[in-house]
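What you see is the complex with one protein chain gone and the rest in place.
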Amino acid sequence: MDFSVFLQPAFSGGGTYLDWVLSGTKWTLLVSILAWIIAFIVGSVLGVLRTTPLAVLRAPATVYVEVFRNVPLLVQMFIWYFVLPEIVPLGMGDWMKTRMPMPEFWNAVLCLGFYTASRVAEQVRSGIQSIPIGQTYAGLAMGLTRGQVYRHVLLPMGYRIVIPPLTSEFLTIFKNSSVALTIGVLELTAQARQISEYTFRTFEAFTVATVIYVLITLVVTVGMRTLENKVRVPGYIGSAGK
Amino acid sequence: MIEIRNVSKWYGEFQVLANCTTRVSKGEVVVVCGPSGSGKSTLIKCVNGLEPFQQGDVVVDGISVSAKDTNLPKLRARIGMVFQNFELFPHMSVIDNITLAQIKVLGRSREDAIEKAHALLKRVGLTEQAPKYPGQLSGGQQQRVAIARGLAMDPIAMLFDEPTSALDPEMINEVLDVMVELAQEGMTMMVVTHEMGFARKVAHRVIFMDRGEIVEDAVKEDFFGKPRSERAQHFLSKILHH
Partner (left out) sequence: MFTGFDFDVISRSLPYLWQGMLFSLGLTLLSMLGGILLGTLLALMRLSSFTVLSAPAGGYVNLLRATPLILVIFWFYFLVPIAMKKITGDAYATGIGPFYSALIAFTMFEAAYYCEIIRAGIQSVPRGQGHAAYALGLNYRLAMTKIILPQAFRNMVPILLTQGIILFQDTSLVYVVGLTDFMGAASKVAQRDGRLVEMYLFAALVYFLLCFSASHFVRRLQVRYSTGR
């Protein structure tokens, strides 16, 4: 075991292998965070739509969730990267193939974001649906519109309830970001493999990558637990309600 | 004030309300009782349109609940409602629970709403609890806050859906006392309850329901004196003997 390999000058790029690791970590974080923003926004909208009483709003959200949840992420990654440019209108396809900046990166972000949105949607939906129906009745009975009931009653409670499952979704997105290596994003796992191939220090390379993943997981878990405590409702135990 | 005309409702094949007709005049206190599953809670939720119904109509202060062009939120804002499980919003303090609809629905200023809330909290004997959260209050206190929340809208009538049946026995009276006071002040009230002591004390009329039908609809003296139906007699003997 010899971790000094990371201080050696790298095969290319001018820095050391440690720089490769750091660069990989940076791309892993960038892909995960940008994808999470998409997943959170799109997933929230879809999740709320799935709880509305109107079938015309529910149906498209349900179809979205079923489609994105039942196709493997790797397949979706290839569809974004290889298939989409071929089947969109010609001008846009040409742009994607020739002039789009960092196509691997952005396709990975979009793919991971829209994929995870289906999972976020399910969490948001079940969070809202775990709130007793009486809460909606109470809101409506005092003259709030359905939109106001969502805004003031269901969403504030629903989001508190889903913080723990959303935390694990974020950790999932962060692990899933390694699938981006299949379309050429040099994120952390890709860099670890690359270092192993150039230096034959496989054990050291994979160990460092694993440790970084574990550390980031720890930081996110602790951060989210702090958030959870901060927004905790006094006197309110669990999501089961009464 | 409240007119229920030939209301029928089905859940699929199952009929929950069968041709119900009754009325509550201004200043009148009407108690609705009956065995569980008799449709009394459903009936009271039809009054402000929380439960849709397939036949008949409910007219409140000259406005039809089922008409397509009725502004339901506006109508509901004029009728207070108190629920079996209180349905205070757990993520809001007591004061915010009482001011929410005043501000969002009636458009009152925050100062006016808070002033009103404090006056009502004083009236239900909970001045100290204003900054607390519902989860920090006892059931009886929560239900009194819920009554204050309904009254804050200056309603033309109050609906009570089994307001004491989720309470521990020692807390029932603190809630009933508030309701008795309200009745004596001339509030129009429709109350689903098994508390026959309350009915004897302040009700003008008592309605007995069974299997979705209004079996008995009589002035209080007649109801307790000589209920005409066998089912009502049977029910009364059951709940009065303990």
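General observations
Order of writing sets the chain letters: A and B. Residues in each chain are counted from 1.
Just so we're on the same page, contacts are C-beta pairs under 8 Å (C-beta built on N, C-alpha and C of every residue); 3 or more make two chains touch, one makes a residue touch a chain.
Because the structure is a prediction, the values reported are computed rather than measured.
The chain not shown here is in contact, across the full complex, with A. Only one residue from A:T25, A:Q76 or A:T116 touches the chain missing from this view: A:Q76.
Contact with the omitted chain, checked across A:V153, A:L166 or A:A209, is made by A:A209. Residues of subunit A that touch the chain left out of view are 66-67, 69-76, 78-79, 82-83, 86-89, 171, 175-179, 181-182, 189, 192-193, 196, 202-203, 206, 209-210, 213-214, 217-218.
Just so it is clear, only the chains that are shown with their structure count from here on.
Subunit A and subunit B, compared by their mean Cα positions, are separated by 46 Å.
Contact residues on subunit A toward subunit B in their complex (touch as defined above): 132, 134-135, 137-145, 148, 152-153, 156-157, 160, 233-237, 241-242.
For subunit B in complex with subunit A, the touching residues are 45, 48, 50, 72-81, 83-85, 87-91, 100-101, 104-106, 132-137, 149-150, 153, 159, 166.
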